[in-house]
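With one protein chain withheld, the remaining protein chains of the complex are depicted in position.
And then chain A:
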Amino acid sequence: MSLLRSLPLGKRVISHFSPASIRTFERRTMATAQTEQPDGLKLGVAHSNLLASTPDLGLSNQELAGMGLQTEETRRLNMCQAVNDAIGTVLAADDSAVVFGEDVAFGGVFRCTLGLAESYGKERVFNTPLTEQGIAGFGIGMAAMGHTAIAEIQFADYIFPAFDQLVNEAAKYRYRSGGQFHCGGLTVRTPCSAVGHGGHYHSQSPEGYLAHTPGLKIVTPRSPLQAKGLLLAAIRDRNPTIFLEPKVLYRGAVEHVPIPDYELPLGKAEILKPGKDITVVGWGSQIYALENAIQLAEKRLGGVSCELIDLRTILPWDVETVCNSVKKTGRLVIAHEAPMTGGFGAEIAATVQERCFLHLESPIQRITGWDTPFPLVFEKVYIPGVIRCFDGIKRVMEY
């Protein structure tokens, strides 16, 4: 189900996504980002204040401090290195753990499994035939025997052939057996979301489809530090978990990541920036568009104070943190790349409306991808970028 099969120019298209070309792409976008913006904003992940640019910032993570983790060292990692670090940590500690998927043995098309087959052996890090339904089913079977199965679907766009295995099987394995069997040791990692030129099938964000499935957990990180901690938690969680990795961050997001083994909690949102006038919720790479939109709002809308929340876990999501925030601010904007209709933003909006009705000062605003397939040359006007997010915040504030 990869490009190799669907396009006659397979090789070329694959190389389109090779690390080198991703670097080229990122240099291109970075270059754009570095040109002076109308409001003096520095756009993009490269300039984010949310990334730990120094060891001290990496170590000062509050959640880690709460765990009493003894650490004084960090490494500067991009997100694919952080993912690699997490998987390597598991392989070293858990002998039952295996990693498999299409092209993972040579390091993966995004280099997330680089060096692991050499370190842990072909029996534990191996290629599968090109079959997503097979990969998911195989992982369920391994996990049902109590093993740790870390499966990779090459692009989230190709998770749909595995939809039956994930929704009808993985999610219901424990429930339908009365708790006799479960496949909690299964984690499915998959690169998701926009990458600048991914077109229909290298850009999708399928969390909305998956979130309608009791029994699954769905997690998405925004940065290397988050990716390591959340992935370690996802792999060790006793429920089947889909781990969506925003591929644009693989090399775009770099920060100081603590060296030891640590986990970040699933089902918990994180308040990235406290504020009092409006709550802004997003996840994954969307967080960086929101960071810029908030900077713009605070600059242009005269003293507006925005609270930014990274949801992190889509299912089960942290209702409490979001609702407490909205009760304080009275306003809510949700932003995600996936299309609006049936997107996860609708779930958040409905829940907040139900629980915070008397606190809401304005309608909840969703800023999302349009209800179209993800387009190639129209990507910039498809995605809920800085301006669309800013405009949403503005409308909510001026209501």
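Keep in mind that, in the parts below, a residue touches a chain if its C-beta (ideal position, glycine included) is under 8 Å from a C-beta of that chain, and two chains touch if they have at least 3 such contacts; residues count from 1.
Keep this in mind: contacts and distances are computed from a predicted model.
The unshown chain of the complex is recorded in UniProt as "2-oxoisovalerate dehydrogenase subunit alpha", chosen from "Origin recognition complex subunit 5", "Trafficking protein particle complex subunit 6B", "Hemoglobin linker chain" or "2-oxoisovalerate dehydrogenase subunit alpha". Only one residue from A:Gly58, A:Gly215, A:Gly275 or A:Gly345 touches the chain missing from this view: A:Gly215. Checked against the hidden chain, the listed residues A:Gly196, A:Pro265 or A:Pro316 yield one contact partner: A:Pro316.
The hidden chain makes contact, of the residues A:Asn78, A:Thr113 or A:Thr128, with A:Thr128.
Residue A:Met142 is the one among A:Val104, A:Met142, A:Leu244 or A:Ile309 that touches the chain missing from this view. Taking the whole complex into account, chain A touches the unshown chain at residues 96, 98, 123, 126, 128-129, 131, 133-134, 136-147, 149, 161, 164-165, 168-169, 172-182, 184, 214-215, 217, 238-239, 267, 316, 319-320.
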